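Quick one: structure below, then a few questions.
Only one protein chain is missing; all other protein chains are in place.
We just call them A, B and C in the order they show up, numbering each chain from 1.
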Amino acid sequence: MAHVSVQQADFDVGGEIEALKEGRTDAGAFVSFTGTVRDMDGNLKSLTLEHYPGMTETELARIAGEAERRWPLLGCRIIHRFGTLAPGDNIVLVITASAHRRAAFEAAEFLMDFLKTRAPFWKKEATAAGDAWVDAKTDDDDALEKWQS
Amino acid sequence: MAHVSVQQADFDVGGEIEALKEGRTDAGAFVSFTGTVRDMDGNLKSLTLEHYPGMTETELARIAGEAERRWPLLGCRIIHRFGTLAPGDNIVLVITASAHRRAAFEAAEFLMDFLKTRAPFWKKEATAAGDAWVDAKTDDDDALEKWQS
Amino acid sequence: MQLVYFAWVKERVGKSEETLHLPEHVNTVRELLSYLSGINEIYAHALAEPEKLRVAVNQTHVKLDHPVIDTDEVAIFPPVTGG
Partner (left out) sequence: MQLVYFAWVKERVGKSEETLHLPEHVNTVRELLSYLSGINEIYAHALAEPEKLRVAVNQTHVKLDHPVIDTDEVAIFPPVTGG
């Protein structure tokens, strides 16, 4: 049921939420998360996302399936971009729909936590000082722990 | 800093998120919550939202200020509609922006929990069986408790 | 005092607002609700279940022991159901 896309092109957040809402009156709660390229100190020239074609789609579908198993979702979309992006550009979009807000919020946060630690993407930052791969955050591993039960 | 609107007109979720993103590269995380008119069993003809003009705006601004005090938000928007709406129509929109996803998620959920129990709106459902005011949920009071600290 | 009513409280009272001269012995929200209930059957019915009522004084949520004065705007309504 989940819709998963790995793409170079930008996405339209409003249009994606609309697509999930289209024609349905049983879902009362829609949560979206949009992750964008953040330039912490004005030095970032671009961000390049590499990924593992094939595994990426499989892993995102697996993560979405796990969310659907845990929460009564009426819809779920994950879009993740790859390629070279500029500061402020969209990177990732997660949308969840449910009858109640709690499920929609929790599932969206769960999807992002799992995506951050399991989806095979790697970020490389280009700055005036050169290019550097972004290090994984232990925060992200910690975030996963709260979903273990 | 928060943008608060109480209006009869519909809102454009994508456009509102764009407005918050516009020209900034310091926020990496945007969370939106959209609440819509839910028709649980296909009997709902319409939903009418009454509110307390003046207090509504004050209370929403107060709730937003509280969220900004608790989390490092870079932006925050609350839009709530009033008047008569059809099943599937948008009711409420909350958007938060932050450098990190955890703050954006938590603040959005906090805003909805507080809005549900403090913003002076009242829903009346029109069905074939007649009109009835919607009862408040004790769930919503319970949801508030997790933010007491 | 300016009184305003919303939702089913408004429907039961039969008006959305009214001006009231506050008697001297009415000094809290609780006393105000009690005073209004004594006016007639309509108010008595509208305000019969205080646990289902919420009150705002000057557009701020308050508890039953909150003080009221004659220049206040007092709103009486059911628990809110927005969002």
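Here, a residue touches a chain if its C-beta (ideal position, glycine included) is under 8 Å from a C-beta of that chain, and two chains touch if they have at least 3 such contacts.
Since this is a predicted model, take the numbers as computed values, not measurements.
Across the entire complex, contacts from the unshown chain go to A. Note that of A:7, A:43 or A:58, the residue touching the chain absent from this view is A:58.
Checked against the full complex, the one of A:4, A:17, A:31 or A:49 touching the unshown chain is A:49. In the full complex, chain A makes contact with the omitted chain through residues 35, 49-52, 54-55, 58-59, 80, 91-92, 112, 115-124, 133-136.
The definition used in the following text is that only the chains that are shown with their structure count from here on.
Centre-to-centre separation of chain A and chain B, using mean CA positions: 23 Å. Centre-to-centre, using mean CA coordinates, chain B is 26 Å away from chain C. Rounded to a whole number, the gap between the C-alpha centres of chain A and chain C is 48 angstrom. Among the residues of chain C, those touching two or more other chains are numbered 83. The set of chain A residues that touch two or more partner chains comprises 101.
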